[in-house]
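Remarks on the structure that follows.
Apart from one protein chain that is not included, each protein chain of the complex appears where it belongs.
Note that the chains take the letters A and B in the order they are written out, and that residue 1 is the start of every chain.
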Amino acid sequence: MKFAAGLWAAQFRAMGSPCEVLVESPSEQRAQAVAEVVAACAARIERKFSRYRDDSVVARINGARGGPVEVDDETANLIEFTVRVHELSGGLFDITSGVLRRAWTFDGKARIPTDTQVQALLPLVGWSKVNWQRPRITLLPDMQIDFGGVGKEYAVDCALVEARRITDEPVLINFGGDLAVSGPRRDGSAWRVGVEGVTAPDASPAKLIELSMGALATSGDTYRYLSDAGKRLSHILDPRTGRPVEHAPRSITVAAPTCTQAGMFTTLAMLRGAGAEAFLRNEGVRHWIQREDADQDRSFSARE
Amino acid sequence: MDSAAAGVVATDMTNDDKKIGGALAIAACGLIGASAPTTSIAAESDSKWDIDSAFLYYGESDGRVKDASLSAIGIRDFGDDRKLSLDLSVDTLTGASPSGAIASDSVQTFTSPSGRGTYTTPAGEVPLDSSFHDTRIAFSAGWSQPLARLWTVNAGLGLSNEFDYQHLGVNAGLMRDFNQRNTTLNLAFAYGKDKIKPVGNVPLPFAQMGDAVDDDDLASGRGADSEDKDVLDVLFGVTQVLGRHSVLRLNYSYSDSSGYLTDPYKVLSVVNPLTGVPVSRTPAPGAEGPGGVYLFESRPDSRRKQGLYAELRHDFSGKVLDLAYRYSTDDWEIDSNTLEARLRLPFGESSYLEPHVRYYMQSAASFYRFSLPNGAPLPAFASADARLADLDAYTVGLKYGRQTAGGNEWSTRLEFYHQAAKAPSDLLIGNQVGNAQMPDFNAVILQFGYHFKL
Partner (left out) sequence: MKNLSILRIVLVVTAATSIVGCANVQPWEREVLARDDMQLDAHALDSAFDDHIYFSKEGTSGGRGFGGGGCGCN
């Protein structure tokens, strides 16, 4: 672990992102214990819910070929959470939308799928096609679910709960930009978090946010896009049409009590494309949105 | 947008009115458990100024130049990549510096730069002319902002003032990013206009140092009370990210100076053309003045320089190596090579040590002379300023820095500088061969700094 400016810092990789744990403690041992508990939590959740792993619950569900799969309490709770968000968002948020990835490859090149290709996948998308009766979930053959939109944030919240179980000291958990703090720092001051800006290689973070309580989530990956006749198509797909959301901002950061909530807000705002600002303003959550204009690379809008 | 999408937008409108935050909070609580936090407090950090300030002391050995300086650079971020940078510095200079005259076996007397007094140099020592207590103030301001996607423009102006020198300059530049901002090209221009107002007026080229005069009079061989100098600089640079841990900068620079480029206080000793011993002179009856023949130097009125600069920054797990090389060549035939390295070593709680070495090597100007032989025709230009001779210098130093809990930084730096000049042997005459004393020196640099946000 490294020590700098009063904080013990541990770094590791999980869920495809650089992760870090900061503990404000005079004891390296205690900080080490916290870091281990957090890393274990991240590893456990990745092993359980990653769609890339053959031994995950998600792989089991996706490979059931039309048959029912019985899941445990934690998975059931997560499913029910995503169902609730699906309802609250009018169908915009849908964990079955992953199959659309087969048509859309976001690597900056111009490989736009045809309408036929997209239409072919739409029958496999839509939570209404899933039979969910706790604790059993049944997908249609070839349907897929993935918790990519909620997994990392959920992991942060879980890890924080675990960390608070073993220590009262100030802790910050950051999984690739989705982060949460246990409370303010020892001297009452806030944690200072730099939000990545979409700027030049040698520029410092675009915004410095002071977080005393709660969590921040950022929907980043702002360079995953496709170019269609010069127009940038974002990588956020609308599950109802199978096409990229138009006018999606380059990046959204939201502050909320838990990372899961913050993550949901960023995802739902992204899915609303041009309506992202209005949505977040209406919800009354602290947010920072970066958009790409025709002339300027970024224009920042931050509202209460 | 096709009709299906339009339908989607219509639905969106009605959903917008209902806030989902509360329901979402309840759902999240159900997911994470009763111990889930229920509030969030987040605010934008409102520190806008980033200020780096330092006090520097520079002191040469043997009663030579000493300088104390106070400097601060403040950068104000206005958001959206628009930045204002302000730089203010004040320094005071005292001590003596070599006049260009050579050492002699007997005591030497000179007229002081103002022409209104005299000073002497003991036998066997390189003559140093007593500099003045001089205070210099310099100020510069710069602005940079994006011009369009991937383009940044910057502009600035600078001015400085000391009692015998004034400078006014403007600069502007354009930068463009490529390769997902892994490459940046930079083109910049600067233009400066300087005014030199030497004490006792500008000496005429090769004028002979005359006797001291009274306060209101002008010493002999003096001309206008001021001269001008123009400098045009062009810089073309590339910054290239080499990998996740390294970045390289490459600059080509071109500089064109014209006008008065001579040092108005420096002289050359006139010596016997066979023995190399300084020629002597007797002041006028009743007057005080030089005991030898000393001529004020004269440099060309134009200088064109080109330079190549390369800098590499490389991180190895928290340690940062900064390596820089500069090659410079000009039409005065001064060619130089500079190699510089710094290694930042973090340690302990938020501290670091940074050793630093620099090596500099230069070849003499075409018109550099150690002395002038009596009776020979004068060259077009000549200067005995050791700074234009063959020169080797090295610096070794160590910097220590420590971060405070609030993210500010205290630092201190101690460096030693050693400079050794050499007169090219073909310039030495008679006794001077093997005996040419150059005003070599050592200097100490001590700096205390504080970097903070306001």
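The rule is simple: a contact is a pair of C-beta atoms (placed from the backbone, for glycine too) under 8 Å apart; a residue touches a chain by one contact, two chains touch by 3 or more.
Since this is a predicted model, take the numbers as computed values, not measurements.
Among B:G30, B:G79, B:G169 or B:G221, only B:G169 touches the chain left out of the display. The residue touching the chain not shown here, chosen from B:S220, B:Q240, B:S258 or B:Q437, is B:Q240.
For the chain left out of this panel, the touching residue among B:Q145, B:Q306 or B:Q437 is B:Q306. Not every partner is drawn; the one left out touches subunit B at residues 52-54, 56, 58, 69, 71, 73, 87, 89, 136, 138, 140, 158-160, 162, 164-165, 167, 169, 171, 178-183, 185, 188, 190, 192, 194, 196, 229, 231, 233, 235-236, 238-245, 247, 249-255, 263, 305-309, 311, 313, 315, 320, 322, 324, 326-329, 334, 336, 338, 342, 344, 360, 362, 365, 387-388, 391, 393, 399, 413, 417, 419, 443, 445, 447, 449.
Going forward, only the chains that are shown with their structure count from here on.
With centres taken as mean Cα positions, subunit B sits 49 Å from subunit A.
Per the touch definition, subunit A reaches subunit B in the complex via residues 2-6, 77-78, 80-81, 84-85, 88-90, 154, 157-158, 161, 164, 180, 187, 189-190, 192, 199-203, 207-216, 223, 238, 240-241, 243, 246, 255-258, 260-262, 264-265, 268, 272, 275, 278-279, 282-286, 288, 292-300, 302.
Interface residues of subunit B facing subunit A in the complex, by the touch rule stated above, are 1-2, 4-5, 8, 11-12, 15-17, 19-21, 23-25, 27-28, 30-33, 35-45, 47, 79-81, 146, 148-150, 152, 177, 180-182, 184, 239, 241, 247, 318, 346, 348-350, 403-407.
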